[in-house]
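Quick one: the structure is below, questions incoming.
All protein chains of the complex are present and in place, except for one that has been dropped.
So that you can tell them apart, the chains are marked A, B, C, D and E in the order they are listed, and the count of residues begins at 1 in each.
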Amino acid sequence: MKLQLSTWPEVEAYLKTSTAILIPIGSTEQHGPTGFVGTDALCPEILAGGVAEQTGALIAPTVSVGMAQHHLGFAGSMTLRPSTLIAVLQDWINSLARHGFDRFYFLNGHGGNIATVSAAFSEVYAQASLGAAPSNRPALSCRLRNWWDAPEVQTLAKQLFGGSDGQHATASEISLTYYGYPEAAKRAEKGAAEMSPRVAPSGGFTDATDYRRKFPDGRMGSDPTLASVENGRQLYDTAVRALSADWLSFANGR
Amino acid sequence: MKLQLSTWPEVEAYLKTSTAILIPIGSTEQHGPTGFVGTDALCPEILAGGVAEQTGALIAPTVSVGMAQHHLGFAGSMTLRPSTLIAVLQDWINSLARHGFDRFYFLNGHGGNIATVSAAFSEVYAQASLGAAPSNRPALSCRLRNWWDAPEVQTLAKQLFGGSDGQHATASEISLTYYGYPEAAKRAEKGAAEMSPRVAPSGGFTDATDYRRKFPDGRMGSDPTLASVENGRQLYDTAVRALSADWLSFANGR
Amino acid sequence: MKLQLSTWPEVEAYLKTSTAILIPIGSTEQHGPTGFVGTDALCPEILAGGVAEQTGALIAPTVSVGMAQHHLGFAGSMTLRPSTLIAVLQDWINSLARHGFDRFYFLNGHGGNIATVSAAFSEVYAQASLGAAPSNRPALSCRLRNWWDAPEVQTLAKQLFGGSDGQHATASEISLTYYGYPEAAKRAEKGAAEMSPRVAPSGGFTDATDYRRKFPDGRMGSDPTLASVENGRQLYDTAVRALSADWLSFANGR
Amino acid sequence: MKLQLSTWPEVEAYLKTSTAILIPIGSTEQHGPTGFVGTDALCPEILAGGVAEQTGALIAPTVSVGMAQHHLGFAGSMTLRPSTLIAVLQDWINSLARHGFDRFYFLNGHGGNIATVSAAFSEVYAQASLGAAPSNRPALSCRLRNWWDAPEVQTLAKQLFGGSDGQHATASEISLTYYGYPEAAKRAEKGAAEMSPRVAPSGGFTDATDYRRKFPDGRMGSDPTLASVENGRQLYDTAVRALSADWLSFANGR
Amino acid sequence: MKLQLSTWPEVEAYLKTSTAILIPIGSTEQHGPTGFVGTDALCPEILAGGVAEQTGALIAPTVSVGMAQHHLGFAGSMTLRPSTLIAVLQDWINSLARHGFDRFYFLNGHGGNIATVSAAFSEVYAQASLGAAPSNRPALSCRLRNWWDAPEVQTLAKQLFGGSDGQHATASEISLTYYGYPEAAKRAEKGAAEMSPRVAPSGGFTDATDYRRKFPDGRMGSDPTLASVENGRQLYDTAVRALSADWLSFANGR
Partner (left out) sequence: MKLQLSTWPEVEAYLKTSTAILIPIGSTEQHGPTGFVGTDALCPEILAGGVAEQTGALIAPTVSVGMAQHHLGFAGSMTLRPSTLIAVLQDWINSLARHGFDRFYFLNGHGGNIATVSAAFSEVYAQASLGAAPSNRPALSCRLRNWWDAPEVQTLAKQLFGGSDGQHATASEISLTYYGYPEAAKRAEKGAAEMSPRVAPSGGFTDATDYRRKFPDGRMGSDPTLASVENGRQLYDTAVRALSADWLSFANGR
């Protein structure tokens, strides 16, 4: 059940059965010569659809721009400053809490979001801990789950791509988005011609200039030529199963 | 061309032909008993697709949560505080400006956004006016366009709905989203049973409590029973045509 | 009754009769070769005096610096960033609400303020809508009224200046300040010698550099040589009458 | 020369002779049963007029609401939070610096402003010290001067009021405003009937509730029944002389 | 070499040999019945002393209050909101960068800091990535290292405490502070009388109320009765060795 495609009486009815909501959160940033700029937002959005089908979860709109300052050296990348993202998540959570939602499950598609989203949770909890939350509000509970966290997903990725899944513009995530957008994939995968070496370098980085110098085509440790719609389908099935179980456990307060 | 479904080399190529980008901006808020909570985000998103087809415009992700504090009395409604929305738009624009974008066309679906988005433009311009913009950055230019602004669209709405289009949860916007999501529409339009009176009251409002007291089912001045997929199709065609012309004029620096 | 010239027991007494307050809000920015830099603050201040005489309204100090980033290319112009102006209005309103004021009538003299002031109202309302307003506080109600809004004023301006009233440094507003400050007017109107063409160009603008390039002497669409003390007197009488009625209606909760 | 009553070409001409500007800064807060709520803003505004006459100083609009949280227990008092006032002064200074002003003389009427205004100066200087000021901007220099600082003024106050001038709602400041607004004074001084004891208590305070408990009619250590128009005239003459000399010294870069 | 005990010419001399600085960062929060409230600040401070002895590292003052909202249910605990901690770290880094420091090694003693400190690094990098860093500033590089990260330290802790080191108020960290403050340790370890069960429960938590309910004496998964000065000495030796190597590698730009 998508919040955006529901009416308010339908949301009110949902709240009688559950006070949990699933919020896909991603990023809009370069994903190498063959990956969509929206990869990290599209992955959790696609998977959230599957989780909703299996569990009836209510799906909020996707936070489509996250913390991706290091990718700004590549055209099309966007970022919120961490302080802005914290303010945004506070407002989203405070808005939904007004209606009685008290369990917030952020399905994340971008490693660069993890620190800031966790900080945002602490900012929200600190309201209560410092006595500054709206009185009469129930305690809130937030979870961040990366879509690739489940052991089954990790195992499948290993099986499909060996040691070449890498850290950014991975065959996994690109497969998943190709599965979701097979037409666009046909166009995007032509970018493979420019990729060299086949497996991109790995390592640390600081700001956007540093990132681009170290990873000239944007990839980190990955070989996205291994990506395919079929691999995406397998990842989808496996991840949806694992995430559905995790969602249900969270939504039921465990 | 959707930014999220493009690769960064494709965005780089686009920038050689145009430095303008179209950003749909909406809201996530109640739209009466039969309207989608996402109506105001879905409308510009749907229309942006049409504009892109006709003009090749590059479409950014949708700003899906806007300024809608007055709707928080109805389940599912979300808001950013104006100060947060200003910070968000600054970051989006500053990110894209880093790549050379200098013309930002916000296609808006929500009246409640107009003031804050305009203030955000001023905040961005003030960076330059106060000498605090990144040096070497070209001057930026922003436009806010409501999808219903064009005279052709106004005329068509009048023709379709007479004087009953209203101010919120209008037959126009609901038709447009029904056209975009006909399956979901079948479910949502059942909510009409609860609507009374047929044309909702009109008037001013302040905060969420005040709004709910004055507009008990969420509608303002509208009769959304007049909404239909077919009406949506006509509105879509008319609006896409008008917006495409306006976009081209803006993108070409006029 | 001016707040600044009242004692606190007098304000306490006023609060027993009314919980509404009138706040003039303007700007400090260039107004062409013959207009005062303070025009937009002086106009609502002058008119507020008239409204107070006729209705007994309590008049707060004037917000004399508003949002005028686009005028910073001309000496003497000042601006608050929109985010600052929002914080200021929150503090003013929250201060006065502490005493029991709950109706805030902003008499505005500057078009550039409208968006930000409206956003500030939403920021204040959002406190309540998100459950973050001080408990025990009554609901607040804010109105922004431009002094030139009333149909009678528009008609008179048309009659006095034909189609040449324009958008900035208008004959209307300059007349009104000349009426208020006839001595200073004698000095200022000498600037007319530099004005050419007689009616300034019109159009859109972005930041301060862009504004100055398009409107080299600061005027937009106006011919301030038509301004006079006598025209100002007529505008004063007409506007005070219209605003007094509007204030009373607002103060009485309608 | 008042900025608000000047045209921009006049300000441009002024800047060729001086890059200093005088900014009256006060507060809007209770001043006991006989003092105007605007006392602390009116005093520097009145005196600034005198300084301008004697020296040709350019006078900015008055910052009429300052930091007065402790007075919020009395009707009509207003405050900016210190963080807001810092933002405001940054914007005022940054705006004026854009035109070439580099010496900012704040003529202060309110003891409660001193700490926050000084902190604001440091915030402005820190921009430069941290390398974050607009490049090409000259170094800025700010001074805060309380109108009662000069030894001559202190001596006169002692002579006029003995040891009973006190700390808040003093005979000095009330005399000065009575001199400025003799008609309003006639009304206000009737409040003396309620004053008891004649000399108010002194001491420290924290928040608004604490202040009101300790100083039930708002005065601190003062006997405003000693205030008079004639005393105000003497204070005016003495203060204008001292402040004019101080202004000239500052404006000339000493 | 401690920054606080150095003169500025000594710091200037240091900068000729290295542009790296080590900043201990911790927290002030409950650490169970026998642990110091300052445990998480004291551990990195103690170890930094050892690293400085072995490598000549320059040691900044300790960030003694971190992000610990979840501990506010226990007396003496303090927190910065994440947004405040981000602002603090920006100012520390921007200050030191002004002198030529460009490598910032944060030696961390508190798990609860990790997310926010990482977000702060991104906020600093984002300045550069968005073109908003002071021009002429070299690229900055930040590292967060938890003192317990090194495999040698983990192995030793396992050896000393088996599976009972736990997550909060661990025998490891308490041993280290007992080693640093043996006198205070004698007093604090008397608190052991109140501890029950011997090994505290484990699990997740949200805000301070939730934390206290789940972990009634403040410990998580730990048995601090195993802490001792001697164990602290061994941990100190091992950790200083490992951290010295890591520091040198970072300081030398690897």
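Criterion: a residue touches a chain if its C-beta (ideal position, glycine included) is under 8 Å from a C-beta of that chain, and two chains touch if they have at least 3 such contacts.
Bear in mind that the values here come from a model prediction, so they are computed numbers and not experimental data.
Trainee: What are the shown chains in contact with the chain that isn't displayed?
Mentor: The omitted chain makes contact with A, C, D, E across the full complex.
Trainee: Which of these, D:Ser118, D:Ser135, D:Thr155 or D:Ser196, touches the one chain of the complex that we don't see?
Mentor: Answering carefully, the residue with contact to the hidden chain is D:Ser118.
Trainee: Of the residues listed, C:Thr7, C:Ser95 or C:Asn108, which one is in contact with the missing chain?
Mentor: C:Ser95
Trainee: Given the contact definition stated above, which residue among D:His70, D:Arg145, D:His168 or D:Arg219 touches the chain not shown here?
Mentor: Once the missing chain is taken into account, the touching residue is D:His70.
Trainee: May I ask which residue of C:Pro134, C:Gly162 or C:Pro182 touches the chain that does not appear here?
Mentor: Going through C:Pro134, C:Gly162 or C:Pro182 one by one, C:Pro134 is the residue touching the chain not shown.
Trainee: Who touches the missing chain here, D:Ser18, D:Gln54, D:Ser141 or D:Gln167?
Mentor: Answer from the full complex: D:Ser141 touches the omitted chain.
Trainee: Residues on subunit C that touch the omitted chain in the whole complex?
Mentor: Listed in rising order, the touching residues are 94-95, 98, 134-137.
Trainee: Need a quick check: the contact residues on subunit D for the chain that isn't drawn.
Mentor: Contact residues on subunit D toward the absent chain are 67, 69-70, 72-73, 79, 81-83, 86-87, 112, 114-116, 118-123, 125-126, 128-130, 139-142, 206-210.
Trainee: Please give every residue of subunit E in contact with the chain that is not shown.
Mentor: Residues of subunit E in touch with the missing chain: 2-12, 15, 28, 30-38, 41-42, 60-62, 64-65, 72, 74-81, 83-84, 87-88, 90-92, 95-96, 98-100, 181, 184, 188, 191, 194, 208, 218.
Convention: only the chains that are shown with their structure count from here on.
Trainee: With residue numbering as the guide, point to the option in A-B, A-E or A-C that repeats C-D in over half of the contact pairs.
Mentor: Answer for the repeat of C-D: A-B.
Trainee: Could you classify the subunit B-subunit D contact as same or different, where same means more than half of all interface residue numbers appear on both copies?
Mentor: Different; most numbers are used by only one of subunit B and subunit D.
Trainee: Could you please state the distance in Å, as a whole number, between where the Cα atoms of subunit B are centred and where those of subunit E are centred?
Mentor: For subunit B versus subunit E, the centre distance works out to 47 Å.
Trainee: Could you list the positions in subunit E whose residues touch two or more of the other chains?
Mentor: 129-130, 135
Trainee: Between the chains shown, work out who touches whom and classify the graph as line, ring, star, complete or other.
Mentor: Per interface graph, the chains form some other shape.
Trainee: Could you run through all the chain pairs that touch each other?
Mentor: Touching chain pairs, listed by label, come out as A-B, A-C, A-E, B-C, B-D, B-E, C-D, D-E.
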